[in-house]
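Notes follow the structure.
This part shows chain A:
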Amino acid sequence: MNDRTRGRAGGGCMTDQADGRPFLKVEGVSKSFGGVRALSEIELEVNRGEIRAIIGPNGAGKTTLINLISRVYPPDRGRITFAGRDITRVPTHRIASVGIGRTFQNVALFRGMTVLDNLMLGRHPLMRPGIFSSGIYWGLAQKKEVEHRARVEWIIDFLEITHIRKTLVAALPLGLQKRVELGRALAGEPTLLLLDEPMAGMNVEEKEDMVRFIFDINEELDKTIVLIEHDMGVVMDISQRVSALDFGVKIAEGTPDEVRANPAVIEAYLGTAAQQASR
Partner candidate 1 sequence: MLTLQNVEVIYSKVILVIKGLTLEVPEGGIVTLLGANGAGKSTTLKAIAGLLGAERGEITKGGIGFNGHRINDRTPAEIVKLGIALVPEGRQVFEHLTTEENLLAGAHTRRNLAEIRRDIDLVYQYFPPLAARRRIEAGYLSGGEQQMLAIGRALMSRPKLMLLDEPSLGLAPMLVQEIFDIIAQLNQEEKVTVLLVEQNAAMALTIARYGYILENGRIVLDGTAASLRDNEDVKEFYLGLSEVGRRSYRDVKHYRRRKRWLL
Partner candidate 2 sequence: PVADGQSKEPIRFGIMYDQTGPTSVWGVPIVAGARDYTRLVNKKGGINGHPIEWVEHEMGYKVPTAIEGYERFKAAKVVAFWAWGTPIIYALWERATTDKIPATTPGFGRADAADGERYRYVFPMAASYWSQAGAGVKFIMDQWKKEGKTGKPKIAFLYWDNPAGREPFPILEKLQKQEGFQFKSWAVPTPGLEMSAQVQDIVRRYRADWVITHIWSKAPAISIKEFKRLGFPMNRVVSFVWGAAEHDMIAAGWDVAEGYYGMQFAGVGADYPVHREIAQMYKEEGKTPPKEMFEISVGYNRGMLWVGVMIEAARLALDKYGWPLDGAKLQKGFEMIDGVRGLEGVAPQLKITPKDHEGGGYVQIFQTRGGKIVPATDWFHGYRDVVLEAVYATKEGKK
């Protein structure tokens, strides 16, 4: 499977693999909130086509790291490069067009809209709406809208949410909301997907569905994925590499098996009764 992934990544359009640089690179990034040091001097390199898991105790700074990459906040210090481009100072609303999509730990869908509209919004960075053409909604504007709609319908189909296409998201159970959020991120045609606990609150069956989507997205849609997850079963099974944070510091990195065996990780995160992973 790894081979296949690598091969595909090599054929990508905006490849940076060629010059040997990592796809996403976080260098010496720090972030404090008031007195709280959420992240210090974090280094992270993610290769194109990878599925990377980030683990760590609650409050370790995982979400903060993703927030920094997706430019929800600026880092206090350090540099973030993505696809060969320094994105440390890119305005937040440009991050989607740079090619980064994400989901949120606490589902952040637009509750007053249908699933379809949420996904259409995901395509916002690919649209150039004009106020007059929008208000008149005729000709080109309509044609564009239909094109986007076709693409969104493809994603809806892909994620198997066709039956709830016109449902208000507020009325959906959490599991489906997470799936819709994933769809919204996909709709922006990102090359890197940041998923913050995409499987929290799901039962095994639902997790399996989600895993299946993640695999498909990674392999067949050729997206690089960084995900935060507390379910060690999932993390160990699907990721190629794992980075572990604790107290804002990276304490371990490597293959799932390496990280699972790392004493610091056991100490801080898995607990001595680390049978967790095998449940």
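Note that contacts are C-beta pairs under 8 Å (C-beta built on N, C-alpha and C of every residue); 3 or more make two chains touch, one makes a residue touch a chain; residues count from 1.
Keep in mind how these were chosen: all candidates are chains of the complex that A comes from, given by their letters.
Model, not experiment: these values are computed from the prediction.
For chain A, the touching candidate in this complex is 1, chosen from 1 or 2. Within the complex formed with candidate 1, the chain A residues making contact are 33-34, 36, 55-60, 105-106, 158, 172-176, 197, 200-209, 211-212, 215-216, 220-221, 230, 232-234, 237-238, 268-271, 273-274, 276-279.
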